[in-house]
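For reference, the structure is listed below as structure tokens.
A single protein chain has been omitted from the complex, and every remaining protein chain is retained in its original position.
Chain IDs A and B follow the sequence of writing; residue 1 opens each chain.
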Amino acid sequence: MEYVTILMVFGIALLVGGAMIGLPTLLAPRRATAVKAEPFECGKDLLALPEGRFAIKFSTVAIFFIIFDIEVMLIFPWAVQVRPLGWPGYLAMLVFLGILMLGFLYMWKKGGLEWD
Amino acid sequence: MSAALVPLAPLLLVAATAGLLIVLDLLPPREGKGHLGVVALAGVVAALAGALTLWGREGRAFGGMLLLDNFAVFLDVVICYAAALVLLLSMDYLRRNGMESGEYYILVLLATLGMMLMAQAADLIVIFLALELMSLSLYVLAGLFRGRLTSAESSMKYFLLGAFATGFFVYGIALIYGATGTTALDRIAAASGGLQRDPLLLIGFGLLLVGFGFKISSVPFHMWVPDVYEGAPTSVTALIATGSKAAGFAALLRVLFSTFKVAQPDWALLLWVVAVLTMTLGNVIAIAQSNLKRMLAYSSIAHVGYMLVGVVAGGALGAGGVLFYLLMYTFTTVGAFGAILLLERGRQEAVELDDYAGLAARHPLLALTLALFLLSLVGMPPTAGFAGKFYVFGAAIRSGYIWLAVIAVLNSAVAAYYYLRVVVYMYMREAEGVPTRPAPSFAGRLALGVALWGVFQLGLMPAPVLDLAQAAVAPLLR
Partner (left out) sequence: MSTTVWLIPFFPLLGTLLNALFGRWIGRHAHWIAVPSNGLSFLASCAVFLSVGRGETFTGDLFPWIQAGAFKTAVTALVDPLSAVMLLVVTGVGFLIHVYSVGYMHGDPGYARFFTYLNLFVFSMVMLVLAGNFLVLYVFWEAVGLCSYLLIGFWYQRKAAADAGKKAFIVNRVGDFGFGLGVMYLWVALGTLDYSEVFAKVGTLSPETATVIALLLFAGACGKSAQLPLHTWLPDAMEGPTPVSALIHAATMVTAGIYLVARSHVLFERSGVALDVVAWVGGLTALFAATIGLAQTDIKRVLAYSTISQLGYMFAGVGVGAYAAAIFHLVTHAFFKALLFLGAGSVIHGLGGEQDLRKMGGLAPRMVTTTVTFFVGAAGLAGLPPLAGFFSKDEILASAYHAGRPWLWALLLLGAFLTAVYISRAFILAFRGAPRMSQEVARHIHESPRVMTAPLGILALLTAVAGVAIGIPSAHGTAFARFLSPVFPLAEEAGHAGLSALTLLVLSVIAAVAGVLLAWLIYDSRPVNAEAIGRPRNWLHALLLRKYYVDELYDFLFVRPLVRVAGFCARAFDLGFVDGIVNGVGRLVVGWAGAMRLVQTGYVMNYALATLLGAVVIVAFFLSR
């Protein structure tokens, strides 16, 4: 039963969110013009269409980010337990970071971080 | 701490060499990475020697996730032999194809590391991680020849289907964990005794077999093999055909014989059917092939069928026979792919049957070498192939699987046709057009020499190695 409050929070969140989106569609007047249909209402012209191609470099960087992000995640549980693990644990983490650094260096040196 | 790592010495050697290669690859020179190959080879040979010195020792490491026993040592040796021969073959091959790069050697070492991890894994999670390490490296290696469409296709297909099969594998692990509450192999074995007919466990086990079936390329999970073998660089093909197969069998045998011993009647029946289908399909389709790499791909499927005969037979004879077969198959297959890899016609690799017409007249030694490897694949005495088949089929008969042995022998007879056809082309046809020439590669010849030595060593004096193989499976059968 103690989860009921959490459920209530979800419920209220849904209600408020739904109301915020729903009410304007019911109440607000709609007058569509060409300018209003543009992505940027400030008036800045588009450089490219959103559904078009984009550089593979974005995804490479994204992959790099995910890899290092996930690996660094290991440091959090380790940090919690650092005292009980003692020196062996410290050394193991050094080795781990060393391997990570090696990979990072390799990526760097091979030009993975160069945009052009 | 250092004493605890001793059981992992071969693994650590390979891993350290891979790390070293990463550093070396960053240092100049930018072009010409031949020295990396030498370092990689040295690392693998050191791991081979290290594994040999560990024979007879038992141990565990990393909280029981990894273990060392004679079984692991034997397979480490098989895998190291495969990797070392492939590295020898690669050195000149890459340069000839203008694809020499540091990544290649690093990835080969990482794949090898994954394979050896599979042999030493004592936990399903470790098996999975090792499988992924090996597979991901091999996916990239298969697509190494970026400029060639077939290579890219090979890599893509291997990756997609591999990921698909791995999905089954992981799902299987999850179900087994759900049924038994553990992923450690020995604890699953202990728990499964009480859960004989638990559907969760059975489905999980079945899905594990799907994953393994993909890695060892048994029917019906073999479809990727011809396309991948054909498209991948030949040296990588050799590694996929031998090393990854050995690793797959390593984990499969461990799971079957030590973890799911209770279910042996069930899986033996299933594998009986799979073995028959695998060897028959492999051999029959191989007949229709005119591309040597494709033919060898189907032939490798057929050989998996023969090895499964040994698995079905079970016991020290059957399982030991499989290990012996893996070793002999490694020498023979690396040798056969190696001979193909050394030959080129014009600027192309010589892979079509016609390229081999009249080879014996112009390059008698190389033709003879290739012929010997093919005869070993046929199973002709006194080559290793004969001893391997003899032990595996003999084990089947000893265990009462007479029909299985009969089908296997008939299959071997069918197989002789397409192997010997190559020999006929080499010895009895006249060459036409641009002559096929062997590349002048000392390392390649050395690899062929070593493989040939293996073929005859195992063929003429099989008994000592068979004894070792049977001692190696003893820990599984306890």
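The working rule: a residue touches a chain if its C-beta (ideal position, glycine included) is under 8 Å from a C-beta of that chain, and two chains touch if they have at least 3 such contacts.
Keep in mind the model is a prediction, meaning the values are calculated, not measured.
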| item | value |
| --- | --- |
| Left-out chain, listing which of the shown chains it touches | B |
| Chain not shown: contacting residue from B:26, B:161, B:416 or B:439 | B:161 |
| Contact residue for the chain not shown (choose from B:14, B:170 or B:210) | B:210 |
| On chain B, residues whose C-beta touches the chain left out of the figure | 156-157, 160-161, 164-165, 168, 199, 202-203, 205-207, 209-210, 213-214, 219-221, 223-224, 226-227, 266, 270, 281, 284-288, 390, 394, 398, 414, 417, 463 |
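By our rule, only the chains that are shown with their structure count from here on.
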| item | value |
| --- | --- |
| Rounded Å distance, chain A centre to chain B centre (Cα mean) | 41 |
| Chain A partner contacts - residues on chain B that touch it in the complex | 1, 19, 22-23, 25-26 |
| Chain A residues within the chain B interface of the complex | 88, 99, 102-103, 105-106, 109-110 |
